[in-house]
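Note that one protein chain is taken out, while the other chains of the complex remain in position.
Then we have subunit A:
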């Protein structure tokens, strides 16, 4: 008996051992792939936070410019404020568009007629699915109408569940039209029976921000009491300049983009700040702080808050006006800036509305601008993030709003008898997140936010008992589902590419940091030293040692050849006169410069005088504390002014400074 059994036993024992081995190995391999995915997401998020810091620096620069640069003569005196009666007056009359902007017969896109019907909304969805463009005539009409109706809405919308089934709540969309269409497909379009709350950040980063706005506004006009559109921190002109919405509009509507953008600024300022359901569920974009006061928020004039980080008109207003300094936006959150301006303006003095007349000498007849307290309340509501530690601290990453802990949540909930806080504002890999013991829900509806495959989106179905249910989704360009190697590979290469560009932009600083560890000048340093140097310069809090194999080469002794960090990239340098250090600086601050020039260049010609260009550059570098040789810059500038007429096309100029990945170059050649 025993002998007969032993052979099959031994074989099956081998099989079991083999299976275990394979399973062990496979799980370990998958764990490592998972790590790659996680560090890729870390990279994306760190870079995003660093970018937000740059944005903050930029706003400080504008204040700096305001204080030091007093002769902006060449700057167009036109106020950028949409509350300028001239601009406002123009827009109020819808019929103006019918006269001024013709819709040719050859236009086959949707033709809207007001009041809108569901047919119009469906036509828009159909058109955008087929990548059509809505004629600017209708865009402007739609925006005007939207503004008219939004003005009638209170700052905080109240909804009750008694009449309908579930209410659907969506978070950040960030221009991902595919996600909005997917939500409508899964959940139905908005209607009296199918109510929606959208929680801000409709625009920036994605490619179809404008289409999303158009669709949402259309539904809003059809069902103004059944769809709520909260404002997010990206519904703001300065953010749009940096994060892509302004560019999207300019590319899609070359002739009318200025008008559209002006009108949009106003529409954004009229978006309500929050929605409350059954007096128990508070929905707003960012979060709360320990001083959040809903009654205060209900009472203020929300349309005064056009741009969050800066009052643009104060930038262009000559500082010699009586009435004192302009009240910069920030409340208490950032340090240097508020201290700086506090000393320059009378406490409590309000912003005078300079748009009414630039020649007005005194501020006495002008309406009051927002107060410091009002700014703080709004910034807290639109920029704050929840954290697990108790307390309420200024939000250093964002530069506005707070980090609020569970104790803050509990306090506010008690004060207003709330049950749930639904907010968005933060990327979540699963599309949603629950914190503070179930009291705070984050909902994020932009799937594939960083890259194809980076994350899911989600929306909430809130039933009449106020119990939330989460529905996840992920839009995809591929017809078949990618396997995990492919998915992670895509995310990883995209993340590494961005990181490499950042590394290259800090080349000089990094080389000096490396050199400090390389006492013998061998060109190689230990891995811990390399990691320390990287972190000291870039300050991204990334797992450098894990990333090392992807970023730098190692020599046979186990030391890092630090110059190999820079092999994969080079700067496209069409201008021979430019010094490498200058080129590097221009590459690094390209985005900021683009924004600055756009703001100065108010007539939208894209041209700027050499004088303005040089002066701005000098101010910028001096503010940043960068030492750039004056004459090298002047030579560069002269070489760009091809037709020698004293003006340069700054967009063209800046386009020239970008990175080229060598691998791509080889592939493309």
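The criterion applied here is as follows: a contact is a pair of C-beta atoms (placed from the backbone, for glycine too) under 8 Å apart; a residue touches a chain by one contact, two chains touch by 3 or more; residues count from 1.
Here is the rule we go by: contacts and distances are computed from a predicted model.
Peer 1: From the list "Exostosin GT47 domain-containing protein", "DNA-directed RNA polymerase III subunit RPC3", "EF-hand calcium-binding domain-containing protein 2 isoform X1" or "Iron-sulfur cluster assembly enzyme ISCU, mitochondrial", give the UniProt name belonging to the chain omitted from this structure.
Peer 2: The record names the chain that does not appear here as "EF-hand calcium-binding domain-containing protein 2 isoform X1".
Peer 1: Of A:27, A:186 or A:478, which one is in contact with the hidden chain?
Peer 2: For the chain that is not drawn, the touching residue is A:27.
Peer 1: Would you indicate which residue among A:224, A:464 or A:543 is in contact with the undisplayed chain?
Peer 2: Answering carefully, the residue with contact to the hidden chain is A:543.
Peer 1: Which of these, A:64, A:184, A:416 or A:470, touches the one chain of the complex that we don't see?
Peer 2: Answering carefully, the residue with contact to the hidden chain is A:470.
Peer 1: By the contact criterion defined above, which parts of subunit A meet the unshown chain? Give residue numbers in ascending order.
Peer 2: Touch with the absent chain occurs at residues 14-32, 34-36, 38-39, 41-42, 45-46, 386-389, 397, 406, 428-430, 432-437, 470, 472, 481, 483-485, 527-528, 531, 541-546, 548-550.
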